[in-house]
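Below are the structure tokens for one structure; questions will follow.
A single protein chain has been omitted; all remaining protein chains appear in their positions.
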Amino acid sequence: MGAPLNVAMIGYEFMGRAHSNAWRQVPHFFQLPRPPVMQVVCGRSEGRVKEAAGRLGWREYATSWEEVVARDDIDVVDICTPGDSHKEIAIAAARAGKAVLCEKPLANDLADAIGMHEAAEAAGVVHMVCHNYRRAPAVALARAWISEGRIGDIRHYRGTYLQDWIVDPDFPRVWRLEKARAGSGALGDIASHSIDLARHLVGEIAEVSGLLETFIPERPLEGGGGRGPVDVDDAALALLRFENGAIGSVEGSRFAPGRKNYNRFEINGSRGSIAFDLERMNELEIYTEDGPDSGFRTVLVTDAAHPYVDAWWPPGHILGYEHTFVHTLVDFLRGVASGTSPAPSFADGVHNQRVLDAIERSSASRRWESV
Amino acid sequence: MGAPLNVAMIGYEFMGRAHSNAWRQVPHFFQLPRPPVMQVVCGRSEGRVKEAAGRLGWREYATSWEEVVARDDIDVVDICTPGDSHKEIAIAAARAGKAVLCEKPLANDLADAIGMHEAAEAAGVVHMVCHNYRRAPAVALARAWISEGRIGDIRHYRGTYLQDWIVDPDFPRVWRLEKARAGSGALGDIASHSIDLARHLVGEIAEVSGLLETFIPERPLEGGGGRGPVDVDDAALALLRFENGAIGSVEGSRFAPGRKNYNRFEINGSRGSIAFDLERMNELEIYTEDGPDSGFRTVLVTDAAHPYVDAWWPPGHILGYEHTFVHTLVDFLRGVASGTSPAPSFADGVHNQRVLDAIERSSASRRWESV
Amino acid sequence: MGAPLNVAMIGYEFMGRAHSNAWRQVPHFFQLPRPPVMQVVCGRSEGRVKEAAGRLGWREYATSWEEVVARDDIDVVDICTPGDSHKEIAIAAARAGKAVLCEKPLANDLADAIGMHEAAEAAGVVHMVCHNYRRAPAVALARAWISEGRIGDIRHYRGTYLQDWIVDPDFPRVWRLEKARAGSGALGDIASHSIDLARHLVGEIAEVSGLLETFIPERPLEGGGGRGPVDVDDAALALLRFENGAIGSVEGSRFAPGRKNYNRFEINGSRGSIAFDLERMNELEIYTEDGPDSGFRTVLVTDAAHPYVDAWWPPGHILGYEHTFVHTLVDFLRGVASGTSPAPSFADGVHNQRVLDAIERSSASRRWESV
Partner (left out) sequence: MGAPLNVAMIGYEFMGRAHSNAWRQVPHFFQLPRPPVMQVVCGRSEGRVKEAAGRLGWREYATSWEEVVARDDIDVVDICTPGDSHKEIAIAAARAGKAVLCEKPLANDLADAIGMHEAAEAAGVVHMVCHNYRRAPAVALARAWISEGRIGDIRHYRGTYLQDWIVDPDFPRVWRLEKARAGSGALGDIASHSIDLARHLVGEIAEVSGLLETFIPERPLEGGGGRGPVDVDDAALALLRFENGAIGSVEGSRFAPGRKNYNRFEINGSRGSIAFDLERMNELEIYTEDGPDSGFRTVLVTDAAHPYVDAWWPPGHILGYEHTFVHTLVDFLRGVASGTSPAPSFADGVHNQRVLDAIERSSASRRWESV
């Protein structure tokens, strides 16, 4: 095993908790070329970041990300902050020669994303966006089936990511509902996952017809003091044309009661179909045409032969949400060791942002827009 | 029970078989104001229509629909032919004072549909389009829940009608793949059902962004003799804006391997959600928000309290596809007796055609189009 | 087509309705050697049987089954009465030379069943028990898979038939809860179906360990007047050993809230598994071992290649409960024409009764009992 890699993580909320867990777990389950060391976690509130460091297992805490990314002893910077700070941190880290892992969406707008990608490439560092769902074993299995041609040429992609946590009009205007912080609403937060999976599984998107809608234009401010505007989308839909001739649709909404984390896709090819639902993330539904007794079969993706699974438990012993981050780190760490940016790299982040941008433009222009 | 109603059916293929079954069955299960008499079936080929009359249970057969719809002893004309002949038959029947039931889509284009509606209204006859899926008990139950406000204000409609019977590029160019006969492809054949359900369950559609695609542009001609062009859509997608503020999407495709008759919708309201799949047409999935132990429940729509069900079997004894036609006839026959056109009337057929027309226009203009 | 077969049906309640529907429907969908004529329906109450004859489509009605089964013009007697009258009617019909179709269970006890079988054999008439679920297309498909060895040697059978219609302790003591009328409770009414399927799909049962339980020992009498004893089982369970070495279990209960007509089985063989649920009777779940991407697949048993289906609708257009009776009549009528008793014949009815009898004996003796 090579020299340890010292990791700094910026941000420690929901995503920071998920990443920390993955940093802790990955060396116990996977062979890694260089073992990660959870060196320092960084946040603005000293009290809170100190508590988080202890709870999450980081050796140190810090309050200045600028100082952290400049430290000589840090090899990797893991960015878990809201999207409005991604650019500044990532560019500084890249310029300081650090490998960079960045939460999705890469940035809050396309220009920022391009800037980040260019900076990382210019600095020659390894970079990756954390679209963790690519590494759910069932999604990785879907990818293998498709790339091996087992469902033929792709005709249809149907991506739907539904949640219901802001259905109540009295749910407060949290940061994810502010354009200045989050960039967009359901579009960047969840539809971006469906778009990443579309690109991963089907190919590049050529053009889109988009629709953004905000159902609840005002919400109570956090901390009281009246109501404030919601200036992001509550729901985002788009029709898609792929470069390879496939067509499709993508939707993200936080207004689907009963759908908690329903990241679903169905793909139809010329010889078969594949469907996935994150709420049942250990299962993949596969249909291949083989006479009248064909049918969608539910593969329990927990066999040692399945992607990433042999590190874990016997067949039928399911994995959870958090494992997708562990798998992301495995590939990121191997990329760092070999000097190769794994997909989805910042280039993928830029591509994803181009699609988001085209959907926003199309929603405004009310016509198809090229990506 | 009132005087019998003498019925003439024009056409005797798939739809004619389904309608004949319903005409035979309806008096045995439902109380009807006037009992139908299966008087005459009409088709162009004397040999074939004679055989069909015997097999399907019609008293007579005929080869001239013009003569049939003019007969004094006929009260009801049931049109089961391909769409290109609907207009002529329906208008003649209406002018002859017959009640008219017409298969969907009402016509192959909007102008024809309007002409049919105007003629039927001018003649003062009862008219109805056979969008039979409205009368699957589970769909009727969904309608009841929505109209009673039990899932609140509707935000999302997702209609998807998938089949796979022409995935094979060597499947022949049957009449449903010819624009001159069928008017359109998946759009008019199956997406029109999803649009009818959208209007039935959510409300009027204001504008659309449509996409039509033909994956296999040429197919073997029936009867041999080379290949001919497919000039209808293999798949049709559209984004929707409803007049009441809901948004949605609709899709019809015959290129979804493994989906045999997958007429599915999901509707999200401000207080709950409802989902349906025709392949499991006795079930309705309902979610209502009621604390953390809420969940989508699967209602087996086979209780005597459910729409149409008390005429049939005990709870848990499921109905089939064909029952939706029986239920349609129940309401049609009650409408005939009372002189009231039941929904979906020809007016609904026109509305449906307006949506189909807007999708075609939008697919060509590449921008949103008003309905 | 041969000479018509004149049918007499005894009884006109639930089963009589289901059988009448099948008699009406069968000639419209299937090629039959001799067409059935619905000649006469028989019941004790003249007013009610007269009404039923009109509603159900019988030419005549009668009130004396003795006279009906003796009529020279009657070819087939279809027995739809409660179990306590099966023996007398069936033996009289057989002796009069009629083909006999009898509802299940064949009799209320083993001795009666044997007597019926002997009488029918002595008379040389065609006989059949109406275990209609054998002829759900999915069950027939399961049978084909098993008999072709496609899931290997059978190891396990798990049959579970659950309903919930008497969960309420104030539900009245209907005839099905009286031993004198019904013979037994869940055992003969529903577990007998699971046992028939076990024999049909796996093979003969050698010995059983049974458990009968009555949860609600008294219920309100119908028509008021206090409460009366329930002397049949509310639930029946048994462990099974088959002659071929398979083991299994069977259960019938009317005390399973939410299970309306949940007639389910799962069969595990040395190479695969099959599962079925009557509430989704158009589906069959099949597993065959074929590497790590294997999984249970859901076959929508609606293809023209599937048993009985080509007579009906295109793929994905589902059938209902009532179709199982139509299919039973198809095979019964072909048997009558050829002079061969189709399975399940009265011999199967006797075998079934032997298993029921062994379960009752075992429940009393508290030890395994041979069948």
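As written, the chain order gives the labels A, B and C, with residue 1 at the start of each chain.
Heads up, the rule we're going with is that contacts are C-beta pairs under 8 Å (C-beta built on N, C-alpha and C of every residue); 3 or more make two chains touch, one makes a residue touch a chain.
Just so it is clear, the structure is predicted and the values come from calculations on it, not from any experiment.
Contact with the chain not shown here comes from a single listed residue; of C:R17, C:R259, C:R280 or C:R354, that residue is C:R259. Among C:H156, C:R334 or C:R361, only C:H156 touches the chain that is left out of the view.
Note that of B:E13, B:E51, B:D231 or B:D303, the residue touching the chain absent from this view is B:D303. With the whole complex as reference, residues 151, 155-156, 158, 160, 162, 164, 167, 209, 211, 213, 215, 235, 237-239, 241, 245, 247, 249, 251, 253, 255-259, 266, 268-273, 287-289, 294-296, 366-368 of subunit C touch the missing chain. Within the entire complex, the positions of subunit A that touch the omitted partner chain are 14, 18, 20-21, 24-25, 28, 55-57, 163, 165, 259-262, 278-282, 300, 302, 312-323.
In the full complex, subunit B touches the omitted chain through residues 141, 145, 286-287, 291-300, 303-306.
Criterion: only the chains that are shown with their structure count from here on.
With centres taken as mean Cα positions, subunit C sits 54 Å from subunit A. Each of residues 287, 294-296 in subunit A touches at least two other chains.
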